[in-house]
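One chain of protein is taken out of this complex; the other chains stay put.
Per-chain numbering from 1; labels A and B assigned in written order.
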Amino acid sequence: MSVFPYLVAAWVLLMGLFGVVRSRHLVHTVVCVSVTQSSTYVLLLAVGYQKKATAPIFGQADPPGSPVVDPVVQAMALTDIVVSATVSALLLALVIQVAKRHGTVVPDELHALRG
Amino acid sequence: MSTRTRLLVFAAGALGLGAALILAMLRIPDFGNDFHPYRDATVAEALHRHSPNVVSSINFDQRGFDTLGEEAILVAAVVGAATLLRRTSQPRPPRPAIASSSRPPLLAATRLAGYILLPVTLLIGADVVVHGHLTPGGGFQGGVVLATGLHLLYVAGDYRALRRVRPLVWYETGEAVGMGAVLALGAAGLAAGTGFLSNFLPKGTSGHLFSAGTVALFSCAVGIAVGSGIVVLLAQFLDEYLGADEGAR
Partner (left out) sequence: MDGSASALPPLIVTAPIAGACVLLLLGRIAPRRLIDALALVTALATAILAGWLLAATGSGAVVTWAGGWHPGPRFAVGIVLVADRMGAAMVLLIAVLATTALLFGWRYFDTVRAHYPALLLLFTAGMAGYALTGDLFDMFVFFELMSVAAYALTGLEIEEPEAVQGGLNFAVVNSLGAYLCLFGIGLLYARTGQLGLPQLSLALSQRGPDALVFIAFGLIATGWLVKAAAVPFHFWLADAHAVAPTTVCVLFSGAMAPLGVYGVARVYWAVFDTVLPAAGVHRMMLVLAVCTALLGTVMCVLQRHIKRLLAYSTIAHIGLFLLGLAALTPEGVAASAVYLAGHAAVKGALFLMAGILLSRYRSLDEVRLYGRARQHRVVGAAFVLGGLMLSGIPLSGTGFGKSLLEESAHSVPLTVLVIAVSALTGAAVLRVGLRVFFGVGRPPEPAAEADETTGAHETPDADTPPGRIPVTMLAAVFALLSAGVLSGLPGRFGREVAAAAAQFCDRIGYRDRALSGAVPVQSAPDLTWTLHGTILGLVSAGAAVVLALLGIHHRNMLGDNNSRPAAVIAVRHGLHRLHSGHIGDYAAWLVFGCAAVIGLLWVG
């Protein structure tokens, strides 16, 4: 099926969002945010694929002129992956502090900000 | 809102969003098609600039401004995490010190594997960074390999040894230096008259170490920044949970 990879990306996106909505543990929430981001990688890389093409790196085996997949989406995805690891770390640092100050990591039990 | 209401609101939204996404997917070009105009242009430009790794050419040359922004995000995230996990005037809650005798015994095989793989990994990481313009790799990937390679010391059971090779000042400096080096490259491009962050060095012959102009330099700068940044980041978290064990810094 030629739309299957895209549907997978959409599914992962919705699953990540569902995870954040019904999460009962803040670390789980942060991981679900990460899952949501990985759906964008699936989409980008699926968009860039071409049948019977190889990696966009030329050398002995693939002389210039051979068909390659789209390197632009790969460039976008790879910088994003590394950076998102650090952003997730930032979110986890916030979770650690929430755990310390509120004594809990269950979203239902956080009552400091209301109204 | 109660849990039920929350799920109802989400369900309504997810139905709508899901339907929209399926509708969009039905009109998207087929998976594996060959309509990639941006690819054709970037491949041609990369080959023109003697950079066989087109992804690196995009990251460090053609769309270098994006990479500068991404590196800044990394620095911001690391600095942010360090700020959020900083020591405050409140004393840390005392953690029960885990005596060496009560730790589960570390397999000698694990220890050996860690010590042997450490120099190999660091070398591979350096190779990935330096040869980023020739073979798959680049500053981002290599930096992550370097940073996590260093932490093989921790896996091999020796947190004290890790802390000895990891005086945080070096790595905080490394992060700032890596970012600053990219900015300096950009300014050098301006000074050379070809524009900010332009590739003004001679391009050499394809496939050689000294080719593709500033791509390799940019890649190394990013590698230093990413590697140092991730070491600092991991240090914050490790110190948070292990620092009390080993005593104050």
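Definition applied: a residue touches a chain if its C-beta (ideal position, glycine included) is under 8 Å from a C-beta of that chain, and two chains touch if they have at least 3 such contacts.
Note that the structure is predicted; figures quoted are calculated from it, not measured.
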| item | value |
| --- | --- |
| Which of B:Leu47, B:Val79 or B:Ile124 contacts the chain that the document leaves out | B:Val79 |
| Missing-partner contacts on chain A, residue numbers | 9, 13, 17, 20-23, 26, 29-30, 33, 36-37, 39-40, 43-44, 47, 72-73, 76, 80, 83, 87, 90-91, 94-95, 97-98, 101-102, 107-108, 110-115 |
| Those residues of chain B which, in the complete complex, touch the missing chain | 1, 3, 6-7, 9-10, 12-17, 20-21, 23-24, 26-29, 35-42, 45, 61-66, 68-70, 72-73, 75-77, 79-84, 86-90, 169, 172-173, 175-177, 179-180, 183, 186, 189-190, 194-199 |
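Note that in this section only the chains that are shown with their structure count from here on.
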| item | value |
| --- | --- |
| Whole-Å gap between the CA centroids of chain A and chain B | 15 |
| Footprint of chain B on chain A - complex, ascending | 2-7, 10, 13-14, 17-18, 21-22, 46-51, 55-59, 64, 67-72, 74-76, 78-80, 82-83, 85-87, 89-90, 92-94, 96-97 |
| Of chain B, residues touching chain A in the complex | 3, 6-7, 10, 14, 17-18, 21-22, 25-26, 28, 30-34, 36, 38-39, 42-43, 46-47, 52-55, 58-59, 63, 66-67, 70, 73-74, 77-78, 80-81, 84-85, 135-136, 138, 140-141, 143-144, 207, 226, 229-230, 233, 236-237, 240 |
